[in-house]
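The complex appears here without one of its protein chains, the remainder shown in place.
Labels run A, B and C following the written order; every chain starts at residue 1.
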Amino acid sequence: MNAVLKVTDLHVYFDTSAGTVRANNGVSLQVREGESLGIMGESGCGKTVLFLSLLHLQQPGRIVRGSVVLDGRDITHLRESEMERLRGRVIALVPQNQATALNPAYIIRQQLTEALKIRHSGGSLHSLAGRQNTGSQSAESEFRRVFEDLGFEAGPVLDRLLRSYPHQLSGGMRQRVLIAMALLMKPRLLIADEPTTALDRAIKAQSLNTLQRLRGSLTMLVISHDVEAISAACDRVAIMYGGRVVESGACPEVLSQPHHPYTRLLLAAQRRRRGEPLQAVAAETLNLIDFPCGCPFHPACPEAMPVCAIETPPERCTDGAMVACHRFTGEAR
Amino acid sequence: MILEVRHLSTHYLVRHNPLARFGHRDHLIRAVDDVSFAVTAGEVFGIIGESGSGKTTLARTMLRLCDSTAGDVLHRGRSVFAMNSSELKQYRHSVQPVFQDADSTLDPRQHVGAILEEPLLIHGIGDAATRRQYIGGMLEQINLSPSFLQRHPSELSGGQRQRVALARSLLLNPEVLIADEPTSGLDPLVTTQVLALMLRLKQDHGLTLILISHDLETVAYASDRIAVMYRGRIVELSGGEDFAQRASHPYTRFLLGVERRVPEIPVLEGVHEHIHGAEDGCAYANSCPHHLHVCHSISPELRETSQGHLIACHAIAPE
Amino acid sequence: MRLASHVKTNRLAMVGMIILWVFILGAVFAQLLMPHDPWRHFVPFMSPSVTHVLGTDDVGRDIFSELILGARVSLTVGFMAGLIAVGIGVLVGLLAGFRRGYLDEILMGLTDVVLVIPALPLVILVSVYLGPGIWYTILVIGLVFWPSTARVIRSQVLSVRQSGYVESARALGAGDGWLMRRHVLPNVLPLILAKFVLTVAAAMLMEASLSFLGLGDPMAKSWGMMLHYAFARGGFIREMWWWYVPPGVCISLCILSLTLISFSIEEGSDPRLRRALDR
Partner (left out) sequence: MADVSNAAPVQRHEHPTAAIGSRAVRYLAALFVIVTLNFLLPRMMPGDPVMNIVGEEAYYGSGEVLDALRADLGLDEALHVQYGRYMTGLVTGDWGYSYLYLQPVRESITLHLRWTLALVLPSVVLAALLAALLGSIAAWKRSSRTDVGLSGAHLLIYSMPHYWLAMLLLFMFSFKLGWFPLGRATSAGASELPYLIDVGWHMFLPLLVVTAFKAAYDFLIVRNSVVSILGEDYVLMAQAKGLSGMAVLFRHALRNALAPLVTVTAIQFGMVLSGALLVEVVFSWPGMGTLIYDAIGARDYPLLQSAFLIIAICVLIANFIADVLYPYLDPRTR
């Protein structure tokens, strides 16, 4: 299968007054046609900067090294005007925070129509003002189709929804609107950022449901730290720590038999069993400015060896699975 | 019986200005509605509740940070609401909260040293040297080096902030710790770290812990007894040991993932999600796959179905 | 204090501080700096020369000396009126924010009412009835400019009171007095300072406007009054720019420096704002 997206050795740095923040530190991964790749990691692991870099929205961060290839075309250093044509129409984003990601000043219909217009003619002020290409009849039917795909019956409720302002909608409904908006653009690649970060179990169940529906029909990149979301929505998973992918492989295998010590801790932290002691790390959260030598996880790693503090572990690949840990350098996985 | 909550209700009145617009009326929000439970010394009492369940209002009312509408909270048999100011101060010496979102519970202008000294100063404990000694000891227990004393909250990570907040509460050597979402917003590894620390300190200090969270896993892992709250009421109360097996309220079973609920998708923000009106009947009736006719008219009582297991549901018959 | 160090590191604020100090020192040491007695009459309408750097006015007074003495009047009115206005505003704001309830509603109702009454026409009307007098001017300006301070202070007090850290301190057993001293005041103080600096600027502008309209105290000649005389007594028609440009420059520089200082205080006191600016 050919890769829709191929990221190689990506380094993204931020210059701040306190020093250079090394947000991405050699990320390599690929997403194949029709596949759904999960990216799992905690805040500060670089997953947000990674997907923003794909869209060239990582400013003021700068891409120091590495490349992003989309459908065989290197887009690492594309000009802004060319990037504008790519955003939305080729790579669409479903953002994390449904409460703030919709413009409070426009009703839902206006915001969806804008997405349609971008798909048809582009995102400049001029083309947005024109009414061509988007007859309201066909727009309506497109909206209906997309919402039906998401399991939402058309009818008076949909009309009501389209007439509403974002703040009038429930959280679950706003999330659906955001997904619908991304789908309206018919993208090659859909990025879903933390799709299940909601306090409410009902909303979470609903978004998991939607993700499962989309799986298989779309090429997706799902970013989350939630095991449940990843296992429901993804074919493969990449675990990130300290701006790198430390382990990747087929979803069921990695989640059931994790190799990297970090993966094991991360999974254990979300699958607590009564009576078993908690596996808590004593170390502080990784500091992205004073980056430790060697493996970034070694200060917190319960299985750290002397070599971990000196050498960065190489990425070792077998059968489409990868692990970057000195414990697994010698033997095959 | 160290802390007892008896038929506690806290209602809010949302006011609409009559001149503003017609058709809007004042309405009552029953954030906490007739809640009763008792906490025995040394146990971990867990409360599970999602957003809008009233769990935070419950915690605040128990701490007398907001007034109750009805009912009472008893600390060692004495009503918290009848206390005068010196008794209240004593109560707050022995019952301490840990709030969610440590970022906002620490004064951005104070450094960690001043934050930790505050409880000791309020209660006039020790002189400067002993206070410093206490704080130093406490810092060690939460695994922070003394260099942190000079830092401001904005210079700490989320986990460090929550640890500082925990230390501040523990400096008064309380009997009871009421932890409201102590790990929400923290990453999985940090959550584990804070939870482990909290449980260790609970053992070391012989605390009673009331652990409130939306996260069923966290509560189920640590609690001796568990109460499930839904829209201001406790719908199920059972032992923590075999919680998952015994859980039988439809809402609890939904939270556990063993049962689906009627797909109720509220399009608009409002009535369904946060505001629980004054209407009668079970609040869960509209989402409940087992709802009966009676569920819509009469609110179910919390009653004991088997030893130590209480459920508020019309559809479940006592054993 | 972090605030002070912030002001120091902010270059624009430093510029503002320097300008302001120049004027304050000029006002304090006016007697030493004035080349002539500002009340002495020389030849009227003289052009600038070595003895009279900025020439003389319509009755032959040395303009440069008047300018230096004007700093004293303008700054005094600004600072005193600012003090009164912010004093009332802080009192009302703290009381309303801390006591809440009916007192809050009454005080804020009053504040809103005063806030929408246009200041200049009201001050003109009262000054016309009271007649000239620098203390009247100070009092009237002070009594008109307090509402915006009251509003800002109240909302800040409310947000501090509802913050997690005040809640936590209350749960630790702290009483109202403690909360006020330890949390509310330290968090409101920078705002009070910023508001004071801004109110001083507004009061100086108001005084200048009043004087320009001819309502100033002839015994205490301010920069605004110099503009008034220049405009009404032929300086403008005769194109004597050395008469009316310098006082205007002085007023503008004072306002500019005060504005820069207040911006910097506000920025330094609100970490959220600073974060927004850093982005």
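By definition in this document, a residue touches a chain if its C-beta (ideal position, glycine included) is under 8 Å from a C-beta of that chain, and two chains touch if they have at least 3 such contacts.
If you're wondering where the values come from, they're calculated on a predicted model, not measured in any experiment.
Colleague: Of the listed residues C:Ala119, C:Leu139, C:Leu158 or C:Leu185, which contacts the missing chain in the full complex?
Modeller: C:Ala119
Colleague: One chain is left out of this view; which of B:Ser68, B:Gln160 or B:Thr305 touches it in the full complex?
Modeller: Only one listed residue reaches the unshown chain, and that is B:Ser68.
Colleague: Tell me, which residues in chain C touch the chain that this view leaves out?
Modeller: 109, 112-122, 124-126, 128-131, 205, 208-209, 212-215, 224, 227, 231, 236, 239, 241, 244-245, 248, 251-253, 255-256, 259-260, 276-277, 279
Colleague: Since one chain isn't shown, list which residues of chain A touch it in the complete complex.
Modeller: Chain A touches the chain not shown through residues 55, 57, 80-81, 84-89, 92-93, 95-97, 100-106, 114-115, 118, 122-125, 128, 165, 167, 178, 181, 185.
Following the convention adopted for this analysis, only the chains that are shown with their structure count from here on.
Colleague: Would you identify the shape of the chain contact graph, picking one of line, ring, star, complete or other?
Modeller: line
Colleague: As a test of understanding: of all chains, whose mean C-alpha position lies farthest from that of chain B?
Modeller: Using the mean of the C-alpha atoms as each chain's centre, the farthest one from chain B is C.
Colleague: Report the inter-chain centroid distance for chain B and chain C in whole angstrom, where each centroid is the mean of the CA atoms.
Modeller: About 49 Å, centre to centre.
Colleague: Suppose each chain is reduced to the average of its Cα coordinates; what separation in Å results between chain A and chain C?
Modeller: Computed value for the inter-centroid distance: 53 Å.
Colleague: So, what's the distance in Å between the C-alpha centres of chain B and chain A?
Modeller: The answer is 33 Å.
Colleague: Over in the complex, which chain C residues touch chain B? Could you list them?
Modeller: Checking each residue of chain C against chain B gives 2, 163-165, 167-175, 178, 182-183, 186-187, 271.
Colleague: Mind listing the chain B positions that touch chain A in their complex?
Modeller: Listed in rising order, the residues are 50-51, 143, 157-160, 184, 187-193, 195-197, 199, 214, 217-218, 220-221, 240-241, 254-255, 260-261, 264-270, 272-273, 287.
Colleague: So in the complex, which bits of chain A are touching chain B?
Modeller: 42-43, 152, 157, 160-161, 164, 167-173, 199-202, 205-206, 225, 265-266, 268-274, 278-282, 284-285, 300
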